[in-house]
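Missing here: one protein chain of the complex. Every other protein chain is in place.
The letters A, B and C name the chains in turn, as written, and every chain counts its residues from 1.
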Amino acid sequence: MTGTVRVRFFARYAELVGRTESDLALALPATVGDVVRAVRTTVPGGGEIPERPLAAVNLRHARFDAPVRAGDEVALLPPVAGG
Amino acid sequence: MTGTVRVRFFARYAELVGRTESDLALALPATVGDVVRAVRTTVPGGGEIPERPLAAVNLRHARFDAPVRAGDEVALLPPVAGG
Amino acid sequence: MSYLTKDPILVGPLLAAVSAPERGGTALFLGSVRSGAGEDVTGIEYSGYEDMVEAEFGRIVAEAGERWRGARVEVRHRLGLVPVGEASIAVAAAAPHRAAAFDACRYVIEEVKKRLPIWKKEFHADGTTVWVDPSGKPQAAPR
Partner (left out) sequence: MSYLTKDPILVGPLLAAVSAPERGGTALFLGSVRSGAGEDVTGIEYSGYEDMVEAEFGRIVAEAGERWRGARVEVRHRLGLVPVGEASIAVAAAAPHRAAAFDACRYVIEEVKKRLPIWKKEFHADGTTVWVDPSGKPQAAPR
């Protein structure tokens, strides 16, 4: 089964891929790691994003092995620098 | 030899002795403890001040055995409650 | 109500929002754009994953309220270009006594540094910009 997730890019990562979001189709069930691998291989410039970036699923920090479902919003986050 | 020190009273202690200051003659050399004893025995109401109150000499906190010289300002301080 | 603002952060309303007769201690932290001796930073542009920032701020504030019962916390983060000397973040925490006010305020700013999805682009006097990587690797931003 295949599903679509919305991937969002921020700050330097957005500059690397030249966009702020991308809808990505991938085989389900999937993890954050699967999304990152898909981004790195299919999105132009995505190979410059680290292999294990910080990530969030549906507005929450998520580990590399966290599950991703169809319709989820997955964000790849450069090292945070708030405050 | 005898000298005079200026004793100052604050807050509840000032209310106990009904005054804010008193010039006290006492035998020198003397200590803060000597001043407190003189206050407790010679100043009306002074006996209600504790035997070992907080004290300051010339605007600095001073221990009970700190020396007191002629012309010094000795203050008897109720428990402090600043802030 | 939003935890984010594009305008200068006003301290007065933030302090007023946490104050109450039963809360005798209030701690405030302001983080400002810094330019040390020999540096030529003129400002920092803050950008964020705004929906997640709001959610994460809500979680951090709720955690502080559970950990320090009786404490009330408010926080604002500024986005956009912030000139040197102006605050990018303000955290206000009030509690019945001072220890809880200090500790809750400190908790919020430490969690913000670890968790809040906000990024900084430093602007330098020579016109260059650099993404700030808190892990210690500044990287020139493509213009």
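Convention: a contact is a pair of C-beta atoms (placed from the backbone, for glycine too) under 8 Å apart; a residue touches a chain by one contact, two chains touch by 3 or more.
Note that the coordinates shown come from a computational prediction; the quantities given were computed from them, not determined experimentally.
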Exercise for review: Tell me the shown chains the invisible chain touches, ordered by label.
Suggested key: B, C
Review point. Of the residues in chain B, which ones touch the absent chain?
Key: 8, 10-12, 15, 56, 59-61, 75, 77-83
Practice item. Over the whole complex, note the residues of chain C touching the chain we left out. Key: 11-12, 15, 19-37, 84-85, 87, 96, 98, 101-102, 105-106, 109
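One rule holds in what follows: only the chains that are shown with their structure count from here on.
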Point to revise | Geometric centre distance via CA averages, chain C-chain B, whole Å | key: 50
Exercise for review: Using mean C-alpha positions as chain centres, tell me how far chain A is from chain C in Å, no decimals.
Suggested key: 26
Revision key, fill the gap. Separation of the C-alpha centres, chain A versus chain B, in whole Å, is 73
Check your understanding: Counting only residues that touch at least 2 other chains, which ones in chain B make the list?
Key -> none
